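Now for chain A:
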Amino acid sequence: MIEATELTKTFGATLAVDHLNLTIKPGEIFCLLGSNGAGKTTTINLFLNFIAPTSGVARIDGLDVVEHPLETKQRLAYIPEQVTLYRNLTGLENLRFFSRLAKAAADSDDDLLAILAQAGLTADQARARVSSYSKGMRQKVGIAITIAKGALALLLDEPTSGLDPKASNDFSTLLADLSGRGVAILMATHDLFRAKESGTSVGIMKHGRLVETLSTSELGHRDLEQIYLAHMKD
Partner candidate 1 sequence: MIWFLAGHEWRVLKASTIVRLVIAVFAIALVVASALGTARADAERATIARFAVPVPHFQPVTGMIGDRANLNVRADFAANERGYLALLPPAPLSALAIGQGDVYPNYIKVTARSLDALVSGDQIEHPLAVASGQFDAAFVVLFLYPLLICAVSFDLTATERDRGTLRMVLAQPVTLGDVVAGKMIVRVFKLLIPMLLITVGTAALFSPTGADFWPRAMLWVAAIVVYGAVWHGIAMVVNARGFSAPANALILAGIWLLFAVVGPSCVNLLIAIRYPMPSRVEAAVQARAATQDATVQGSRQLGQFLQDHPTSGNVGREGMRQFALLQAQRDQKVAERLQAVEATFNAQLEKQRRLASWLSVLSPTMIAQGVLLDVAGTSTERFDHFRVEAASFQQRWKSYFEPRVLDAATLTPAEFAAAPSFEFVEEPFTLTARRVAMPIIVMAIFAAVLVAIGFRSYRGYQL
Partner candidate 2 sequence: MSPGRPAPPKRLRGGGSLTIAVKDATEIWRDGRFRWAAGLLLILLTAAIAGGVHNQSQIARQHADAQRAERDVWLDKGDMNPLAAAHYGAFVFKPVQPLSAIDPGLDPFVGVFVFLEAHKQQLARHRPIEDATPTRRLGQLTPAAAALVLLPLLVVALTFSSFAGERDQGTLRPLLAMGISRRSLLAGKAMGALLPLAAVIVPATIIGALILIWNAPADPSAPIAARAAGIGAVYLMHTLIWVGLGLTISARSKSQGTALVILLAIWFANAFIMPPLAMAAAKWIDPSPSAIEFAAAIQDEKDSWPSWDQRVEKVMERFLDGEFESTMAPSNVEVVALLESEADETALYDRRFTELFQRYQRQARSFERVGAMAPTLAARSLSMALAGTDEAHDREFAAAAARYRAAMLTTLNGELASSGRFNTFDYTRGRDLWEKVPPFDYDVPSARWAVSQVSWSASALAGWLIAIAIAAGWSVSSMRLE
């Protein structure tokens, strides 16, 4: 599970994340909405320990990410906006590399191909070089890494930007599948539609502060957009 307690980050004079309090339980899909520069990516970077918090704590599965960097990374998975893999290696080889790095149990070609199939890549696609992959296919490798690792938490940054509707829908299905396995998911996105479709909760971030948290089941699509725009007005 993913937890932030009074998480704060300042860059010089700028307050990028302002006393963020957040709890995402296993199986929950939390969508973080906000304009560019609202602090979504910084939040994700804080959970990944790519930057250190100015104050407050970020926790994965109860462990402080700053004090237990390697243990927390073992438990989480990360899919950035651009899933950049090693272009001259195949999808299978990339998966093998990342899962070995993650000390995952699955190691044999068969195991890895099975995982890639779960993520939606055929064996032929898996054996092709990544330089030939579309964005959706690369994202599927990212998902495969998540599955191979057996991650308990998943961090996503703008996952559906640049995906065609079919790919976007596939992605939602995969998310639901992961959520069903008990993975806590934090997704930063602009995609209001996908947030309402896939997410369990939605948070609106503005100037580093979480100004509103809503449960998607209580909302209609129209409502979400109106509430969002209302916040963005000032």
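Selection criteria: all candidates are chains of the complex that A comes from, given by their letters.
Definition applied: a residue touches a chain if its C-beta (ideal position, glycine included) is under 8 Å from a C-beta of that chain, and two chains touch if they have at least 3 such contacts; residues count from 1.
Just so we're clear, the structure is a prediction, and the values are computed from it rather than from any experiment.
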Which of 1 or 2 touches chain A - same complex, any copy: 1
Residue numbers on chain A that touch candidate 1, as the complex places them: 45, 48, 50-51, 69-71, 73-74, 76-78, 80, 82-86, 88-89, 97-98, 100-103
